[in-house]
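Here is the structure we will look at.
A single protein chain has been omitted from the complex, and every remaining protein chain is retained in its original position.
For chain A:
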């Protein structure tokens, strides 16, 4: 997938990266395949951990687990419905499966199987979806821009959108320990390592204040938390003091923390790597409305549209997910 041919004098356009594109910014510390390593480590302590993939082990960091525990990895082929059904069957006999594919396939294609085979019986199956939101330039076939909207209505499903490698490493054992079904939005490949600089521990169902600030409250999830932290640091140069509340668990939502933090008279900005329909922004909005809190929200997220193909930095800038786009939006809203 190359960019259109340009004349020799024009500046060279960025090109769509290969499948494993890093979402790390230049100079950012990264950790390789944190999910695969965390799962392989957990499996050493817990013999009931098993893994499955639908012909995407290598592209979901599941290959690390597969190579460490080959007898506990089940290749299901490019068949997501069968994979989630089989994951349910493995859980029915007492094993704890992690099943990985791309988010688009886990949600759009295999929804009925996640819903009825896994969620309805409340099984401890952990579905791991790579390429959440806008983390690939391949266009709508691979961009799971509405996976949270699809899944939030599923009763009993825990949904986690981790920010970085630290979050992923700590989430994996927590998801395995949680008795019911979970969905993890996977960041894979060279994943930014950021939260070790903060006094932070991943706790399922809990939001965490990573930074305090008087003027702006960023409520962020997933990779947008690392962007929010960078934006907050840079806004300080403009004498804008921004707090960051990281919400790694989308469901169940930490409504207590959200109501507490939004009651302090600051500009509230939600940030998510997902369409503004049905994800974090609307979760926060309904939480505030149900509590009778008349707080305006500025939603930063993807537009309600099928997005373009292209290079990720170009697309993140175009659709408002980049640090510079976040800063511009905050200045406009203040």
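In this text, a contact is a pair of C-beta atoms (placed from the backbone, for glycine too) under 8 Å apart; a residue touches a chain by one contact, two chains touch by 3 or more; residues count from 1.
Quick note on the criterion: contacts and distances are computed from a predicted model.
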Candidate names "Transketolase", "Membrane protein", "Lysine 2,3-aminomutase" or "Rod shape-determining protein MreD"; UniProt protein name, chain not shown: "Transketolase"
For the full complex, which residue in A:44, A:67, A:92 or A:304 touches the chain that was left out? A:92
Across A:35, A:59, A:98 or A:113, the one contacting the chain not displayed is A:113
Looking at A:82, A:255 or A:314, which residue reaches the missing chain? A:82
On chain A, residues whose C-beta touches the chain left out of the figure: 50, 71-72, 74, 76-77, 79, 81-95, 97, 112-113, 116-117, 120-121
